[in-house]
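What follows is part of the complex, with its chains left where they were.
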Amino acid sequence: MTDNDAPPTAPSEPLAPPVDLLAIAAHRDDVELLCGGTLARMAAQGYRTGILDLTAGERGTDGSAQLRGQEADAAAAILGVTARRNAGLPDAGLENTPETRRLVAGFLRAFRPRVVIIPYMNGRHPDHRIASQLAYDACFLAGLAKLDAPGAPHRPEKILYALAYREDPVKPSFVVDITAFMETKMKAVHCYSSQFDGKTWGGEVFPGGERLLYDQVRMHAARYGSLIRTEYGEPFYIAETMRVDDVVTLGVRSI
Amino acid sequence: MTDNDAPPTAPSEPLAPPVDLLAIAAHRDDVELLCGGTLARMAAQGYRTGILDLTAGERGTDGSAQLRGQEADAAAAILGVTARRNAGLPDAGLENTPETRRLVAGFLRAFRPRVVIIPYMNGRHPDHRIASQLAYDACFLAGLAKLDAPGAPHRPEKILYALAYREDPVKPSFVVDITAFMETKMKAVHCYSSQFDGKTWGGEVFPGGERLLYDQVRMHAARYGSLIRTEYGEPFYIAETMRVDDVVTLGVRSI
Amino acid sequence: MTDNDAPPTAPSEPLAPPVDLLAIAAHRDDVELLCGGTLARMAAQGYRTGILDLTAGERGTDGSAQLRGQEADAAAAILGVTARRNAGLPDAGLENTPETRRLVAGFLRAFRPRVVIIPYMNGRHPDHRIASQLAYDACFLAGLAKLDAPGAPHRPEKILYALAYREDPVKPSFVVDITAFMETKMKAVHCYSSQFDGKTWGGEVFPGGERLLYDQVRMHAARYGSLIRTEYGEPFYIAETMRVDDVVTLGVRSI
């Protein structure tokens, strides 16, 4: 399942504690870029949040898997997540098979999230496309009583696709105002200095000429914020329709 | 402006009282079909609601303008609206001109709504397409201090397009759960017996064979409800993006 | 290929008899929900119809594979299909590989259908997405003379994607009027009492609050029927364009 020497999650620690909200992505730092502000905000609102990185990032050109692990732990602390786990799947070689689905389903049964954030269905890096589908499939399968995987059956009720920084594949279904958590998000992104310092792009963050990646992340968040008339935002897509209980207080001026 | 003998809004009554939510449509009965459940629910939640019918329906094949006015008053009472007004524009002859925009802007400055519901941008009846654009334009212009129209400048902050019963021109931005107000809505629709009794379709309600219009309205509401996993719903479209403050309690199962 | 103890299609029976129309789906009961009315109508119009279930449903939470097989046989009889076969692929573990494509191609060469109905390209259950692609690929490959699979080469001329009850991924290319066959369809769906009795949803049928699944299926069919102005309908998508030979008798009022 993985070509690392040691299992990414040591046997002495539990697979994962239950959370309300779980973000799953292919590489350490993906989650921070995609939805770091939202994770920080939800934690501040009292929810238990978690992160599942599918790979250890051992094929990245810069840094080592070990260094990226330390960066990931630091970022998780800043975002206030309850637990961050690593599935130890091969970097630059993710596959969506019955075996990997069962592995991820096991983590889902441990985290037991109500809501799961996953990457959007396509992306620059093949791992991102595969991570999205693998995570989705695992969410479904984790709920089957007869699935051959550890843990009690559990199916999240909601899947959110994080869109940020990608090349706008679809109109966002909604944007979360992260204005009050923008600096927290940036601190978490800065943890990955092995990946980003002095860089002008990375991951799905499409670049803006010579502008530093850190500034570029801010620019993109400003743009998404403007969609809901705030300073900074993170965009999400959902396949199902939004439910609204009060049409008078929706906010976001039309005209 | 109108070919009726008498002004539709008598001089002795004020143009309109302020409301939180205003629904504007071309013909009496349009509002009930499009968003009657939402109006009833918002009233029950404590908001002041209003209706502006643009025409008196004098060109309808069945019933007279006077009869339809009585039906409209009865329906308004059932929906709990604060006030229902009629702009007296010509039925089957709506036009979007500087003059009609000023007329409607005057009503908007009297109603002073925070949010306005208007029909979607296209429809079977030309009046519906024109009503949508006319109402939108009037919402914008009502906010101009230098507009030559009665009343103090006022611009609603939000425009909602009601989609119900049309031939699904776009995916709804959101659906309002009207399960608890479905019977109220049906009572309001039943007020228009001159238009609907024994009919199998009407307005934008596309028909279902020999099924009675009243049952067909229920079928459509059931379908929209299912988009948010409830029994009955009414769908809306907005041009701008939704803002979400809590991603954990969105509801509406994905899987 | 399968983790069942016994081969799903016993050696003594032929792989399948030739049909005009074949419906392929992942699980027993999928076909009834997706296109049961259309199968019944086509049989009534004199065509030979068939069903190929890709899995035996052994991972379903309710019922056993054996019980679901009996239910499937009963439903097939009600729909008037010539033959129903089961490919015995693993439930909740469908894969689209050269091997599974060859297996399904073998069934296609036995059924020799002119037209094949398959599920739409995405869905709530991963098996449904994979079933769609696997069935499509097998339809193409079955026509290759040099394919290493049993039977004489045969390629269906037409692929129809069944959309019903999914969350409207695309506008239907066309709807089949099933008004006269709605009760037949419901009888077939009722055969699956182990799956549906007392349930409020199942498969891709997205739910309507507390409404029973049987009633919900009827609601959805009513909505699709209204798209062609009839009482009940089933929707389909095709990738290619429709051919029309008479523009005067298309039916379905525009205005």
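Here the chain labels run A, B and C in written order, and each chain numbers its own residues starting at 1.
The criterion applied here is as follows: a residue touches a chain if its C-beta (ideal position, glycine included) is under 8 Å from a C-beta of that chain, and two chains touch if they have at least 3 such contacts.
Here the structure is a predicted model, which means the values were calculated and not measured.
Peer 1: Counting all identical protein chains, and not just the 3 shown, how many does the complete complex contain?
Peer 2: Here the complete homo-oligomer in the file comprises 6 chains.
We take it that only the chains that are shown with their structure count from here on.
Peer 1: Would the interface of chain A with chain C count as same or different, where same needs over half of all numbers used to appear in both copies?
Peer 2: different
Peer 1: In terms of C-beta pairs in contact, which two chains are most connected?
Peer 2: After counting contacts between each pair of chains, the winner is A-B.
Peer 1: Suppose chain centres are the mean of their C-alpha atoms. Which chain sits farthest from chain C?
Peer 2: Using the mean of the C-alpha atoms as each chain's centre, the farthest one from chain C is B.
Peer 1: Measuring from the mean C-alpha position of chain A to the mean C-alpha position of chain B, what distance in angstrom results?
Peer 2: 41
Peer 1: Using mean CA coordinates as chain centres, what's the gap between chain A and chain C in Å?
Peer 2: 36
Peer 1: What are the residues of chain A that contact at least two other chains?
Peer 2: Answer for chain A, listing residues that touch two or more other chains: 136, 140, 239-241.
Peer 1: Can you check the complex and tell me which residues of chain C touch chain A?
Peer 2: Spelled out, the residues of chain C in touch with chain A are 58-61, 90, 92-93, 95, 124-126, 167, 206.
Peer 1: Over in the complex, which chain B residues touch chain A? Could you list them?
Peer 2: 20-21, 38, 42, 45, 47, 114-115, 117, 136, 139-140, 143, 155-160, 171-177, 227-228, 230, 235-236, 238-248, 250-255
Peer 1: Over in the complex, which chain C residues touch chain B? Could you list them?
Peer 2: 124, 167-168, 171, 179, 206-211, 216, 219-220, 222-223, 225-227, 229-231, 253-255
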